[in-house]
Structure formats: C-alpha cells, structure tokens
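Handing you a structure now.
The complex appears here without one of its protein chains, the remainder shown in place.
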Amino acid sequence: MTYPTDEEHPLLVLEDYRIGFNTERGLAKAVDGVSLTLKRGQTLGIVGESGSGKTVLNRGVIGLLAARNTVESGSAKFEGEELVGENRQAFWGTKMAMIFQDPMTSLNPVMKVGNQVMEPLRQHQKLSKSEAKKRVADIFTLVGIPEPIKRLDQYPHELSGGMRQRVMISIALAIEPDLLIADEPTTSLDVTVQKYILDLLTRVQKEQGMSMVLITHDLGVARGRADEILVMYGGRVMEHAPTEDLFEKMSHPYTSALFSSIPHLHHKKHTRLTPIPGTPPDIVEPPTGCRFAPRCTYAQEICLLESPPMTQEGNHRYACFFPIGIQQGQEALTTNQQRGHTASGLQIQKKAEAI
Amino acid sequence: MRRAIKRLLGLGLLLTVISMVTFAAMNILGDPLFNILGPIAGDVDNPESVKIIEEAKEQYYLDKSLPERYARWAGDFVTGDFGVRFSATGQPPVTDLIKERFPRTLQLMIMAQLIAVGLAIPWAVTAASRANSKTDKTSTVTAFAFVSLPNFALAVILFYVFSIRLDWLPDVYTATDPFWGFTHNHRLIQNLLPALTLGLGGAAAYQRLLRTDLITTLQEDFILMARSKGVSRRKVLYKHALRPSLFSLITVLAINISYMIGGALVVETFFRIPGLGTAVVEAVLREDFPVVLAIVMIVATAFMVFNYLADLLYGVIDPRVRTNEKESTPIFRSLWKSQTNLEAEEKINDETVEVSS
Amino acid sequence: MAGSGTAHLRKDDPNILLSVQNLVVEFPVGLRKKVHAVTNLSFDIAEGETLGIVGESGCGKSTTARAVIQLPKPTSGVVEFEQKDLTNLKGESLRNIRPDIQMIFQDPISSLNPRRSVFNIVSEGVNIWNETNDDSSEDRVIEIIKDVGLDVQEALVKRPHEYSGGQCQRISIARALVLDPKIIICDEPVSALDVSVQARILNMLEDMKERYGLTLLFISHDLSVVKNVSDRVAVMYLGKLCEIGDGDLLYEEPAHPYTRLLLAAIPDPNNKHSGNQDILEGELPSPINPPSGCRFRTRCPRATEKCTVEEPEFQQIGNSDHWVACHFPHIDGDNKQDEIIWPPQEAIEGSE
Partner (left out) sequence: MTTHEEEIDYAPLLGSDDALAIGLAPKKKLGLGFWISAFWVVLITLLAVLAPILPIKDPSENYVVTEKAENLRGDLVEKPVQPPYSLSGKHLLGTDKDARDMLSRTIFGARISLAVGFITAILGLAIGGALGMLAGYFKGWLDKIISAFFLVSLSFPGLILAILVVSLLDRSLWTISITIGMLAIAPVGRLARAQTITFAEREFVIAAETLGAKRSRIILREMLPNVLIPMATLSMLVVAIAIVAEGALAFLGLSVQQTATWGKLILTGSDMNSLENAPWIAFGPIIFLFFTVAALNYMSDRLRDYFDVREIYDLSD
C-alpha cells in the first residue's frame, strides 16, 4: 500500500457537508455544514453529546444511512473521489470499516465469530477457507484473543464484552481499511477493559497506518488517543484543534462547559459540578445564530442573530464570536454577569441549572 | 438427557389429561349404548332387546365403571390400538379408518404448509427489505386481506374461480387414485385447491409475522456491520437477517397445529375429501366416540411433537438457546423449568448487562 | 480481595443508620449450581453520610442494593436498619418500615409506570400511607415536584414518556422523596444519562440530601462520579469488598491492587494514577465457581500461594479511615512482592 502521505492528498475531505432527515415536522438538520480534513495515518476524535450529529456524520460518510428520508449535500471526498450522491458499496469491506458501540448487538448472534471475521476476507480478497482461517487466527493473536483457533468456532454470546469488542476490531483489521470509524467503541465496557481496547485500537492504527475517526462523548477518552479533536454540537463544528492545544486553550464556551460538567478524579469529594443549563437544540427548527447561544453564559445579542464564522488560528479553529481566553470573551462574560443574564435571557446565578 | 426425559414425562401427562377429559365428556354427555344399538337401546321392556343390550354392554365393556373403561382404553391406546367403532354393523377397528383417511389429510397438510412457508419467506423478505415502500404497502394490504378471509370463504372463492369459471382444476375428489401425476385423477392435482386454500391463508399470516421480525432484525447493528463489511444485499437478507428472525414463525407453526386441523376439517368437508377432517365430522354426527377420541389424540400428540421439534429447532437456529442464554419455546418453558431457575438466570443476565449504557 | 471480616465496621458509633453484616446472596442455577452473587459482604452507613459502592459489571453491586431493600430477601446475613434486622421482618412489619428506605434506579424507562401521570406517580407513596388524603399531603407532593425542578401543571397531565431521560430521573427522585425517607439507595442513577445532564442530577442529589437530611447508598461503575458524591467509598469485586474508606484517602492512596488498576484505567486527563503499569490479566471468573482464598488473585499482579489458601480479612491502614482486604496491599509506597506464581494454574484448579 503506497499512498502519498503528503498534505496535498488527505484521505477524507468534507466541505460544507450536510445530512438532513425528512420528518413530519420538516427537515431535521442532523449534520449542518461540517468541513474537515483527515490526513492519512491520523486519528481524529469527534466529541459531542447525544444529538450532536457525530454518529450521523460518520454513518453518512460511510453511507450506512437509509436512502429514504435522507438528504445529503455538500461535498465529501474520500481519496479524492466524491462520495455525496454516490453509492459507497465499492468501499465497504475494502477501504472503509466501522466499529460500533455495542459489541453485543453488532456481532451476528447466530454466526460463529470466525465466520464473521472471514466473511470480508473471502468475499473481497478471495481467500480460500483455510487461508482465511489462518489469517483470522493471526489477527486474533494480534488483538490479544487467547486460544485463537478455539475462538473461531465460538458464538458471540460465549465471549465476554471485551473479547467481543476485540472480535469487532479483528473484523476491521482483516479488511485492512484506509479509514476506520470507531463509534463509541468502549462506552458499554468496564473501565479496565475500555483502557485495553483503546490502547489496542491506537496500537493497530499506528501499525497499519490507517486513519481513524474516534467518536466519543468523553473528552478524556479522546485525549491521548486522538491527534486532533473536533467538538460537535447541534450538527455543527464548535471547535477543532490538535489534542493538546485544545486542552491547553479551550476557546469555545461549549467545549469548556462540557469539560467542567464532568466530575474529575482530582476534585475533592462533594465538589459542586457546573452543568450546562438548558436543553439541546431542536434540529428541525434550530435557533438562529449560534446553536449553543441559548445555553451559553457568554452569549451576546449578536450570537442570537448571526452564525459565528469559523476562526482559524494555526491548526486551531473555533466558531464563536466571544471565545474564551481573549478579551472579547472575557468582556462578554463580565457583561452577562453584571446584568445577571445572557442575551438569551439565561439567568447567570447559582440556580442556573433548573429548567 | 435429563431435560429430554422430563419433557417426555410432561408430554405423557398432558396427553393423559386430554384423553381423560375427552373420554369423560363423551361418556357423561353422550349415551354410548344408544350410539351403538340405535333405538333398541331404549327398548328395555322387550326381553330380546334386553339380551342384545346386555351383549353389547359386555362387548363394549359398558357394564364396567368409567375409570375401568378408561384404563382399558388407555392400555389399548398405548399399544397403538384405538379400539373399535361404535357402529351397529359389526366392530370395525378405528385403526382401519385412520389408516385409510390419515394419508390423505397428511398430504394435504404438507402441501398446504409448503405453499404457506414457501410463499411467506420470499414474500416477507422482499417486503421487509423495502419497508414502507410501495411494494411493501401493497403486499401488506394483500396479506391483510388473506388473513381476514376465513378458510371456508376462500375455499368457495377459489372453487368458484378455478373449478367452475376457469375449469382448470377438478371438482370431484376420489380416495384411491395415486398421488403423483398431473391429471384430474391424481391426488396431487386434486389436493391443489384445498392446499391452496389453507396455504394462502397461512402464507399471509406467516408473512405478517416474519416481516415484522425481519424489520426489527434489519435495524440491528450487526446488519449495519455486515453491510459495512461489503456483504451483498442478498447475503445480508438471507444469511444474516433471516435466521435470527425465524423465532416467532417457528412458534406459530408449532402452535398452529390444532388450528390447521380445524382448517382441514372445513376444507375437506367443502371439497368432500375423504380425510381425517371429514371422518371426525361424520363420527361426531353419528356419535361414534372412539373415532373422535382417536383423532383428538392424534392431533394433541402432533401438537406436542411439533412443539418439541420447534424447541429443538430454536437451538439449531440460535446457539444462545443451546447454552440457555435465551429463552426457548415460551409455551413449554413455563412448565419445564422451575421458576427459581428462571429468576436466577435473569439475575445473571441483569448483572452482566448492568452497565451496558 | 475480596475479603471478609468485619473489622471495618464502626460498631460503637451510635450514629450508624444501616449496618450490613455478612450479607450473602445466592441464586440457584441448574440443579446443583449456585451463583454466588454476593458473599459475606459487610458495610455500614452513618446517618447523613453517603457511601459509594463502586465496581465493574458482574461484581454484585446491584444485587447488594436489592438485598438491602429485601427484594428479594438475601440468602443469609444481617441488614440492620436503626437496630432492627430487616431480614427477620415479614409482611406488615416490613411494609411499615419501607417508607424509610427508598430506591432510585438506573433505567429511567423501566422505573416509571408508562400509563400513569407523573403527578400520580409521585403522589403514589402519599396515597398508600395517607388514607384520608388531606390537602397537606397534596401540598407536599407539589412542593417536591417543584423541588426537583418540574412543572406541576405539566406533571398533572403528562406521562413519563413525554419527558426526557434526565427529567425521568428527577421524577424517580421525587417519588422517593415524598415519603420523607431516611435513606435512599441509588443504583446507577446517572449512568444512562448524557454527561451534561448527569451533572445536574448529581448536584440535585446533593441538594436534596442537604435539604431533607438524607443518607445515601450510591452505587455506580463510574469512579469519578462515586468520588464526587460520596463521603466513604467501597470497592467491590466479584461479590466481595476489596477496600473501603474515606473517599479522598482511598482515591489518593489506593492500597488494594484492584483499586489501583481501576483508578489507573480511568481516562481522566488529570489522572495521577494513569502511570501505573500493572496490567489486569485474564477474564472475570465465573460467580458460579469463584476462586478460593482471595477472589481477585486470578488476575492480581501480586498474588502468591498465600492468596489461594487464605482469604484476606479487612485491616486498617494506619489510624485513618481506610481499610483494605489484601495480604499484600500497597502501603507507604511498599512494593515488595513475594514469589509470584503466574499464571496461578493450580490455584484455579484448586478452587473446583
């Protein structure tokens, strides 16, 4: 596999990529104009809450959304080929692979795991049964499945959660894809298993030189595994930066709010948390202006009227008029604190969390 | 092994209960002597009649108590002897009648089920793979219409269309002709219309069931996974989705045995097919109770056997059933397994999925 | 770990509200086998305190919660609530004590009756215990619905499925609060929720605890969450406790190898334990056939022969409120190890 690794030929380029679903109330804009570039061999972490559009975005790219009711627009180029409006069948099982959240439901319960891993090998690489078996056994060893030969003939329910997730990773590895999308790969696993699986994923990603998109709701998971982190909210990109940059210089109020709403280990016990006030945006009739403005403590009048453009500072970009860390942001916060509420009427008091 | 024995015991117990209830009902509600002898049975003033009555009583063990008569019948039944018919003309064994009638009904049932399942599976897969499309909506309406059309009404319609108006299929049914062949004299052709009557209704019912289950399965993550592996559409449907979706269909196939017999009864009567169904109607009307009892027992046994087979089939289809991770036949489960066992299993499952969100 | 012993119980403390001693919960499977879901578990909770129980799936923490409320009754052991042993109570006398012990569940869907209005669900407790149904009880229901941040008018007409997951959890909390309980058992109350909602529910639990003088038993698999809400934390593994003590102490200097591994695995950006290089080996043993001696020994980097034979009992670390059930705990940076038998094959066979 000799692909150009230079910056000129990124693996995946999205430009103003949109996905909408026709609903009874109108078009639900699940992904609303996302642009990003994923270089070969890199890992991009996409962080967001339920409803942020992170899963829809990736299912859209790989082409696993139902055709009916789905409206796709903008541009998505994979290895230079336009995906929007095209059938992605050719990439399935060869160049793109996906790992799902729940290893219990994403393995076929009535098929032996060996066959499930062998399926793409036999279909796309035309391996014979014995060749495929050998390959799978090798991959099982690689991902740390003990007694690989015996496991080939087991069913998913006979394996523990961690083992099932390793089988899923094996399927992805067997394909040797250029792009691996891992959708919350460890959310349903225990922390100790989670650590192992994440370590494994990053290891094989590096070894095979594939690009990975790691979708998660946990900023902690993305840190240390991703080269860059992209924070999504309401179908839009809020902030995007190299991982350490992001943690050092959180610019978007949403990123910061998300980070401080989580209890952290170094907090003393009974440390009061700072939840994000309000409710997630309605994506059928989203708020005009910044999607996060109604819940943002920095929000000024302009945030309610205009969508903030993407500000680029080197590799760090964010969509906010009043980012944290620069003077406008500080002023906006002070203004809101002084008047006791934000431009959207959100009370800035201790009790801001009540609905 | 232990499970199999337990199951067999339960099966025997159920058959015993059924036979006892039927036996008692027929003897208490009906008048066996009258059924055998006709009006003579009431003629107790005539010594000649009394003699005949006494003889008949002895012959048919009617002088014995009910439990004793039941014991005799049960003893015979276990050895495969269904006793003799209540008939004024001699004592023809019930077994003869069954031997004569059973094959015809069996052929009919097998043909009907083949039509039903054979139609239902591709029909359901096509519909489910394009859920809510025009194809699907049309097929849903069609299935709905067939489900709402009773057997006897469908029989009349099919007969009217194919035998009377188009005259493609025969309207006379004979008992003796060979099965295999393609003329009006062959049973294959004769059975076609009756089998179609039963089969179309069945196909519609199975399609509705399987379609729903398939749609649920198609929304599972493992289907997306299979697609993302580049598995072809056909393989996704038939190899990945169909097998885990067959549970309800198998359950219904097994539970439906007694309904099917009911259907066969009506259809055989309408088409005047000499089968078990017509036999049982005749027997009931003539109060020929041993025949009724025999047929009830055959149906009940078939029901049990099919449910048992279904149970085994679950294991074949879904490996989780084999290791007791998933509940098997709902119909038998409640009886064979002790409740505490079930609770314990559920507890384990709860524990293992504790943090699954 | 998995140690037994009751050394860590505060027997002389007059403020102990709930004391669980040698709790055993077993479920039969098959003909002769049993699941040892919880074995010889002991802990106590003082009034006004929050005890967090943390453990991975399959460790028996939810079973413990159910055993405390006697649904179902535990196989053996003592559950003392205000000096009364609940395991001996039956029928009416158990029913009379129920309002004092309430429970909040993980699943917002399963824990609310879909066919009843939210107001009706919250006032259920009042309706059960107050036959006269006077205005004061209705006032209390209204007050509590407002307290948990829901709209009373909406609650009168809406059903649970018209609310979001977070709001459903508020409804559960309101239902539990209505009878003015002394202790609330929270079984993974926030693990089904989005992170930003989780923070709100946790804050609310703290507020309610303060306002109504509650004692909490808080069960979760999330160590950060448990640390945040708890005064004391207990770590559970395969039906037994490993370590128990003051939350800050335990998280600062975990003494049990399992606790160390758990902490090291947390993907927290500021996790000071993440450098810990120990590896958790193998799979969780079956609770049907748990290992002999210390239950953690089959996966423990420090396990020796002794751990196979002898079950560790709780011992105090210094004079602090920190107890560990391990033969070779990590104390004062102590890293000495006896001869390591790994993999402990005989040990596994020995437990048959």
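Per-chain residue numbering starts at 1, and chain names A, B and C are given in the order in which the chains are listed.
In this section, a contact is a pair of C-beta atoms (placed from the backbone, for glycine too) under 8 Å apart; a residue touches a chain by one contact, two chains touch by 3 or more.
All figures in this text were calculated on a predicted structure; none of them were measured in a lab.
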Among B:Val84, B:Leu265 or B:Val321, which residue is in touch with the absent chain? B:Leu265
Checked against the full complex, the residue among C:Arg116, C:Lys158 or C:Lys306 that touches the missing chain is C:Arg116
The listed residue (B:Ala24, B:Leu66, B:Ala145 or B:Leu309) that touches the chain absent from the view is B:Ala145
For the chain not shown, which residue from C:Pro28, C:Gly48 or C:Pro99 touches it across the whole complex? C:Pro99
Which residue among B:Leu242, B:Val292 or B:Leu313 touches the omitted chain? B:Val292
Determine and list the subunit C residues touching the chain excluded from the picture. 66, 69, 71, 95-96, 98-99, 101-103, 105, 107-116, 121, 124-125, 128-129, 159-161, 163-168, 172, 175-176, 179, 192-194, 196-197, 200
What does the interface between subunit B and the hidden chain look like in terms of residue numbers? 14, 17-18, 21-22, 25-26, 29-30, 129-133, 144-145, 147-153, 156-157, 159-160, 164, 171, 215, 218-221, 223-224, 227, 233, 236-237, 255, 258-259, 261-262, 265-266, 269-270, 280-281, 284-285, 287, 292, 295-296, 299-300, 303-304, 330-332, 334-335, 339, 346
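The working rule: only the chains that are shown with their structure count from here on.
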Between subunit B and subunit C, what is the separation of their C-alpha centroids in Å? 52
Taking each chain's centre as the mean of its CA atoms, subunit A sits from subunit C at a distance in Å of 32
Counting only residues that touch at least two other chains, what does the list for subunit A look like? 190
Expected list for subunit C, residues touching two or more other chains, is 56-57, 221
Applying the document's contact rule, which stretches of subunit A touch subunit C when the two form their complex? 49-50, 160-163, 190-192, 194-196, 198, 217-221, 223-224, 247, 257-258, 261-276, 279, 353-355
The answer for subunit A against subunit B in the complex is residues 59, 62, 64, 68, 89, 92-94, 96-98, 100-102, 104-111, 119-120, 123-124, 155, 157-158, 168, 171, 175, 187-188, 190
In the complex with subunit A, residue positions of subunit C that touch it: 56-57, 149-150, 164, 167, 194-200, 202-203, 206, 221, 223-225, 227-231, 247-248, 251, 261-273, 280, 283-284
